[in-house]
Structure formats: structure tokens, C-alpha cells
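This report concerns only the one structure given below.
Only one protein chain is missing; all other protein chains are in place.
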Amino acid sequence: MDRQLNTFQRIYKNPYLQFLIVGVLFALLPTLRAAGMVKAGTVTVIGTTLIYTIAALGLNILLGYSGLISLGTAGFMGLAAYCSAYFTEQLALPFWQSLILALLIPTVLGVIVGLLSMRFVGIYLGIATLAVGEILSEIFRQWDAFTRGTSGARAKYPKIFGMQLDQTGMYYLIVIITIIVFILVYQLLKGRLGRALNAMRGSEAAAMAMGISVYKYRLIAFGAATLLASLAGVLYVHYIRISYPTIWGLPLSLDFLAIIVIGGLRSIYGTLVGSFVIFAMSELVLKQIPYMENYSLVLKGVLIIIFILFYPYGLAHVVSDLRMRLGRRKTKVHPLAAKEEDIDG
Amino acid sequence: MRKLLAALLVLALVVTTMATAVFAEEHAQGVTDTEILVGNTAAVSGAFAGVGVPFNAGIEAYFKMVNEEGGINGRELRFTHMDDEFDPAKGKAMMQTLVEDEEIFAYVGHFGTPVVAATLIDLEEYGIPAVYFATGIGELYNDQAEGAQRALFPVQPIYVTEGEIMVVRAVGSFEAEKIGVIYTNDDAGKDMLRGAEQMAEQLEVTLVSEQVAAGATDVSAAVTAIKNADVDFIIAASIQQTIGTIVKALVAQDVNVDVITTYVNVAPVVAEQIFADIDGKFNVYGNGWISLADEEALANLALLGEWVGEEFALNPYSLAGWTAAHFFAEGVRRVGEEPLTWENFIDKMEEAPIKIPFGGEVDFADGLRAGTTVMNLSKVASAEGWEEVEPLQSVNVILGIEEEIEETDETGDLEDPAETEEG
Amino acid sequence: MSEFFGIILRSLEYGSIYALASLSIILVFRTSFTTNFAQGMIAMFSTYFVATLIHKSGLPLGVAFVLGLIFALLLGFLIDIIVIRRAAKLSPVGKQIITLGVLSIILGLTPNIFGVYDLNMPKFIPQGDMKIAGTSISYNALLNIGLGLLVMLTLYYVLHRTKAGLAIRTTAENAPVARLMGVSTKLVTMFAWGVAGCLSLLAGMMASPFSQVSTTFMNDIQITAFLACLLGGFTTFFGAVAGSYIIAIASNLLQVYLPQGTVWGKPILYILLIGFLFLKPFGLFGKRYVKKV
Partner (left out) sequence: MADLMKHEATLLDIKNLSIAFGGLKAVDDLSFSINQGEIYGLIGPNGAGKTTVFNCITQFYKPDQGELRFRNKKGDIVSLTSLPTYRVLEQGIVRTFQNVELIRELSILDNVLIGAHIDYEKTTVLDELFNTGRRRREEKKQIEAARRALQFLGIDHYRLFPAGSQPYGIQKKVELARTLMSDPKLIILDEPAAGLDERETVELADEILRIRKEYDTTILLVEHDMQLVMKICDRISAINFGRLLATGTAAEIRADQKVQEAYLGVDA
């Protein structure tokens, strides 16, 4: 079992190095753009995809690790976007101050919703979070003083460390933050906390018997998920420079769900790949293929079903799945296999 | 370090592009000796395909017609478009590709409220002309556009303006004193309400408003509340789908008061939807900025049908697309033999009012960006359609402040029919 | 007073639509433990089918409706056979996401099959109304209320008085035990999907004359139906029906009698709902499931 890794393997298997390489690859994009190798819009599509990845990663902590479902992700992302737009534009706060508030406010609300999860299980929680999302959505549309209603709330490219970012600068900021988020999430979940969340999902009884406070960890899971959704919301509003109420509806929340299923539960790279499939594929691939542009939704649906049924570990695990089929014993367990207590929810 | 380098590279590239585009040649980007490239992004798949597809078909039909006749000053008009799925982020990305990579000369027919709202700022930064916005959000309204804002040319009515006109109609044509507004919670409904409130204050009439969700099935509560308010005229500020729901709920609750709604609803499908329900209990009126009363408009309609094909011949959105293309082409025609630059194009667009192929005209002089502000009035006359009851009139004409100006058949240099709002 | 009565009466009509939709959701949930997010889309798809028959093929409403029921039944069967049956071993979250896939496919196919236009749907009874206690109500509304009640009574009768109903209830209580007792749970699940499809179509047929048949016209109704299931508790058929009527009535009362009601009534209703459920997390009639360790 304990094979000695050679130097090369040790380097490419180092997760931190992997994250850095991914980051550098993304950071190259504007240079490629400058060299005329990719289109201007592609940079924006990828930047947005990275933003969605961050939010989806939050949902992955919640659903993948903790087994708690939320259909309100888009609502929280939107709330942060509106907060940041409001604080920077209307109250003219500096970006950093606004950022802290825009992360804090939705997160506190997210933790409160986490309290609901103490009472609701399974589908009850799903629909209750859906209702929370609908309430937020309604507020975005109606509370004109805060959200500017159906005109949409505008924001500017931020100024950080005394440097006024432009569109490309903002893209770099998104890449840097994405990679930092990847590293932090990786570190946070590979150890004790990740195991505790896993335990909670796998067997609440076992978790309690092992001294894990389900109460505390559910709140942590909701807090982490909302924090990441908020971060994504702030980045979005300062990248696209508008927050429009119709964006933050149920369809986006459901897309986040699709991302982590297609990409892979509990997988950082899977989340990234899933985001590409959902947000960038129709843009960068499908629309180039004749007759396919009208079928991106159909394809998305087919992919969701195929992945859940046949590649339950998501795209991120296709390679290892194939390797396993070629010889090794089948040792994987379906990540969404039913458990006994699932009967009611 | 790489970041800085990359940023410099991009900057250098942009500067050179601009330089080559503006200074080295006399024409703007997208213009060659033989063609002019323009484009837009519009949702042609998903829920908004029913609007986006005929709209783009209208634009393409007009360009085809122009090109068959040899183009404008020897240049053919070429149209490219992308599907933004009504998503602002995608709309923004595609705008960058269209402007920076495809190097289009202008946006023709910018489409969809969220996308337009998200990209107005980018349009202004690029300074690229954008002719016709297939939405009526209030942000487009500007009575003193300066600098880059001058490059934006809204043509179809802005919802705020239409809200004003609806109140004017209620007061001017129907002598309403207490007006009820049932508005949807989307941009169209809320902007029309805003306009209606402004005008009601000016004209000193009472206004009560109730909201319904766009696309709702149950709007009975709002109707009950309006009924309780005992109004004598109702503005149904909602675009398609919900208008039928509102009218039917009014019928169901015996609120037999005349209703006026937006131009968007003045389409046969809406008449078909509600005619049987109204059953003569009250009238449903609708604004219109397209008048099919005069011969020229009818001729243009026949022309559209000829070029766009049977499927979209009578489609309001293909009419809109055709109009968008016409306005752009008018600007190019006016530039004539002069270099076709953004600045030139914008100046020529402002030079004189431009006629709408289907009646009325829009004046962009002195930075006025308000879309069309003259509207006619139709009512649901049968299950097949609407019939015009009042011709195209400006606010002041409806209120009887000004005399109606006789329609002439001359194109071009018509005197501005003074449609500035009376304070 | 007659106004109050009018609000209740009208809410009953909308409540019937929500009740049919939520029954469809519960039926599927109880037999295949799947939260069906595609319910609204299935309703939309089959209603489009009926509207297309009427507009393009010129069939009378009755004939088109019957063909539509067959279409909806087969659509339900198909979804179960092709997708849901294979997902039997998945957790509820897994199945729930699978229905998102179904949703996406149907939504993507609709404009490609039925075209991009919204279609008008005639009412079952085009015209006429009557007065009840000072409130006028159309015959069609009465029919809708009656149809809703009829379907619910039929369903109740089938569930509690017939062998097929017993099979459904046993499957809903405990699928493995049902199988041991010789119930073909596969068949039960398939028919549940089929019948759910028909209920959805009926909801769609009742709702579409209010607006138009479009890709989105069932979205609001589906969300309301979900909330109704939540309020009534996902465990009983009766709860979902009761939840539907309660939400329809409460929503309209709040909107009419609250200041700014039509603007803020809905979010306030949702907040009240969540608050109530915080006290009774399994809804009005739901049962708590306690896991044995």
C-alpha cells in the first residue's frame, strides 16, 4: 500500500501545487486574449464561471459533506451582491468595509436558516430553503430603496490597495480569490471538520455517539455555504457591475445543485468542472456546433441524469472510475445511495 | 509582474485598435468599402425565443431588402447575432466579443431588460452607437444626453413615458378622476406605474395602485382591492400573459370599468385571449406607436411581409426588428459620402426626426433620448384583433393643449410636433 | 361580508388548482420517494400538447383533453420507466436532482416541439356566471372547484376502498413490506407517475385559461404546491389538499386586508409559513419519522 512516490509524483500529487497551477492557467487567459487567441467575451464567461464555482463549492460543503440541502443559494448570493452594491454606491463605503458587511449580513442570515435545519429534515428543509429564496427574491424586486428594484443595482470595479481595478484586474482578482478559496476549503475539509460533517451526513446517530455536536456543525455548514455564496455575490456584482432581481431566482439555485452533481459531490475540481458544463459549455462549445444551440437545456438534463445514474461521482471521478473498471476491485459506494432513514425525506 | 505585463499588453492592444479604427482610417470599425457589420445579442432559445426569433428576423429582412437594392452607398449591411439566453453576464460577455473581436460598427436592436440594464454602462464606455432597444426601462430615458450617452438611440416607447401617456389618455379621452393601476412586479409594470404616478400628480387626479406577480394565475386580490377603491378607469400595466389574467379577474369580479393597457399587448393573440370574456361589459384599450391607418404604413407592412416571410408577417416583434433596422439604415443613409464614423453617425441621427415605418416619428435632437412619445389608441374589437379609435397623438394634443398636426406624406424634414412634456 | 365570501369562493378555485398540483407531487413522493421538481414542467408540456391540438389540428377541447390525458399518462409512464425506476436505490436528494434533469429536458424540448409562441387555452365552459350570496362566480369557476373536489374524492375512494389503493398505500408505507406482500411496487410507481401526470395536466388545463400556455405558466403554481405540501406535511394525501386551500385563502386575505398587501402579502405569507413550520416541522398532518438505532 505504501508505495514510495518518486519526485515527479510527489510534485504533481501535491494538492497545493495543483491549485497553483490551475490558478496560473486561468491567469494566463487575459494574456491569451491580448495575443488574440481567445475572444474578449470568453474571459468574461470564464470569470463568471469561476464566480459560480465559488458559490457552488459552498453548496457542496452543505450537500456533499453535510448532506443538507439548500434551494436558496442564489438568494444569498444575490443578497450579498445587493449589499455590496448598496454599501459601495449609496453609502460610498470603501470596498473592504463593504466587503466585510456584504459577507457578514447574508452569512448571519444563512446561520439563522441553519437553525431551521434543526427542525426540518430532508425535503422539508429543501422546500423551506426554497421559501427563504423566494422571500429574498421578492425583497430584491420590491425594496427599491435598497435594491433599486427592477432597474437593477449598479456597482463599480473596486479599488483595492489603492489600485483601481479595471475589467481585467477584476478578472485576476477573481482568479486569485478562487484559488485561495480552493486551498482554504481543501484544508478545512480534509481533516477533523470534514470528517465531522461527513459523519453527520452518514449517520447522525454515530456522529452524536462520537461526541460531534450536530447542532454546531450544521450551523458551521450553513455558515460556510452562505459565506461562499456571499463572496461569489460580491465578486459578481463588481464584475458584471449590476445585480438584477431576476438573476437570483430558483433556476440559479437549481443550477448550483446540478453543478455539484455533474461535477462531483465533495470534489473541488468537480465543482469547477460542473460549473463549466452548466455555465460555459453552451457558450464556448455548444453554440459553435450547428443545430445544437437550441438543445443546451436538453443536454444539461441528459447529463444530470446520466451522471447521477452511471457516474455518481461526477466528472471529477470519471478517470479513477475508468481505472477501477480496468482490473481493480470495485470499491466505490454511490454517494447518493439511499439510507434507511431516508424513507421520509 | 505578469499581471502588470498582461494589463499593459491589453492596454496596448486596445489603444492600437482604437487608433487604427479611428485615426488611421477614416471609417469606424466594422466599416469597409463594401459592407457595414452590425450585431446584437438576443435570446433566441428558451422562454424568450418567442420574442427574440421574430425580432431578429425583422432586422434581417430589412437588411436583406436593402442589400438586394445594392446596399447603402455601395455598402451592404451585414448582421451578426448571439444568443445571450437573457442572462446579463452572458450578454455582457457577448457584447465584448461583438465589439472587440467581431468589431461591429453598431448595436442594432439591443434586446432584453436584464441584459440591457447590465450593459448600458459598457455601451457608454465603448461609445459604440446602439440603435433601438427592445425594452422600455427607465434608464434609457434622457432628455439631455451628452458624450457617450448620445450614442444610445431608444426608439420604442419607454415604459415610464407610456405610463404617463396612459394617465393622459384616461384624463384626456375618458375624463377619469380616480384611476386604478394594476401593475406587474417586473420592470414594465413598475416603470409604467412610476410614469403614471408622475403624470397623475401633474394632472391632479387620484391614483390607486395594486401589484400582481408577473405570470401569476391568481390576481384576484389586487382586483378586489381596486374594486374597493371604486375607480372610474383602470390602467393594466402589465405585458403579455398577465394582461389576460387581469382582465379576466376584472370580469369575474364585475369591475365593469374601461381598461387601458400597454402597446406590447396590442396584438391579435391578446384580443383572442380576452374578447369572449369581456363580452361587451367594458372596453379594453391599448396604446400603440404603430399606426396602420395611413397608406404609407400599410405599404411598409406589406413590404415587411414580403421580406420576412409568412410566419412573421404580422408579428409585433418582427415589426419592431424591422423598425430597428430602418432607424439604423436611416442614420447610415444620412451620413452619405462622408466618412462613416461613430461621431458622424450620431450627429446625423440627431439631425432631424426619423420616421417610423409604421407611423409616427422619433426625434433625437439636442440629446433627447425618450423613444417615441406619440401614441395612438386602439380597442379590442373582435376575437381577431384591435381597431384604432384615436390616431397617433402627443401628450399635449391628447390633453387639448395643442392642435393636432396634419399628417403629411413627406418623408424626412417634418417639423418636430412639439412633444416635449408640458411642465 | 359578501366581499369576504367572494374572496373565499375565488380562493377555492385557485386552491383546487394548487391541490391538484400538490396531489400530483405527493402521489409521486409517497410511492417513489421522489420530490418531483419537474411536476410543473410535465403539466406545462402536456397542456402545450392539448393547446397545440386545438390550435394547429383544430380539434374540439373535449377530444384534445382526452388525448392530452393519454399523453400525460404515457409521459408519466415514460419518465418512470426510463429514469426513475433506475434510480430506485438512490437517496431522496439523488432522485430530486434527477427530476431536475427531467425538468431541463422537457423545458429544452418544448420550444423545439411546440414552437416558441404562447397559446391561448379555452375554458371548459366559455361563458356565463351566477350569483351566490351577492358574489358572482362563473360556471367555469364552479366547474373547476367541483372538478377539484371530484378528483380528490375519487382519489380518496380509490386509495381507501379499492385493491389498487391498498397497493399504493402499502407501497407508500413501506415498499419492501409491500413487495413481500406480493404488491408489484414497480407497477404501482409507474401508475403513480402516470396518474400524477394526469393530475398535473388537469391543473394545467384549469390554470392556463387564466393566462396563456407558455413555458413558465406553471412555475408559480408548482412553487405554491410545494409549499402546500410542506404546510400539510409530505406524509398524507389529505394534508397537501388542505395545505393548498389554506395557502390560497390566506394569500388572498393577506393581500386584500393588509396595507400594501398586494406588494408584501406574499413574502409575509412565506415568513408566516416558515414560522409555523418551525413550531410544527412536519406540517399540519405530517408524522415525524424516528430512526431506530
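When the chains are written out, they are named A, B and C in that same order, and each has its own residue count from 1.
As a convention for this text, a residue touches a chain if its C-beta (ideal position, glycine included) is under 8 Å from a C-beta of that chain, and two chains touch if they have at least 3 such contacts.
Everything numeric in this text was worked out from a predicted model, so none of it was measured.
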item: Touching residue (missing chain; options A:104, A:118, A:188 or A:302); value: A:188
item: Those residues of subunit A which, in the complete complex, touch the missing chain; value: 1, 184, 187-188, 191-193, 195-196, 198-199, 201-203, 205-214, 220, 330-333, 335, 337, 340
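In this text, only the chains that are shown with their structure count from here on.
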item: Chain contact topology (line, ring, star, complete or other); value: complete
item: Length of the line joining the C-alpha centres of subunit A and subunit C, rounded to whole Å; value: 31
item: Centre-of-Cα separation between subunit C and subunit B, whole angstrom; value: 38
item: Interface hub residues of subunit A, defined as touching at least two other chains; value: 142, 294, 296-297
item: Subunit C, residues touching no fewer than two other chains; value: 107, 111, 263, 266
item: Interface residues, subunit B side, partner subunit A - complex; value: 2-3, 5-7, 9-10, 12-13, 45-46, 82-83, 85, 87-90, 92-101, 113-114, 117-118, 121, 137-139, 185-187, 190-191
item: Residue numbers on subunit B that touch subunit C, as the complex places them; value: 45-47, 49-50, 53, 185, 210-213, 215-218, 220-222, 224-225, 228, 240-242, 244-245, 248-249, 252-254, 269, 272-273, 276, 279
item: Subunit A residues touching subunit C - in the complex, by the definition given at the top; value: 63, 67, 69, 116, 119-124, 126-128, 130-132, 134-135, 138-139, 142, 204-205, 250, 254, 257-258, 261, 294-305, 308-309, 312, 334, 336-345
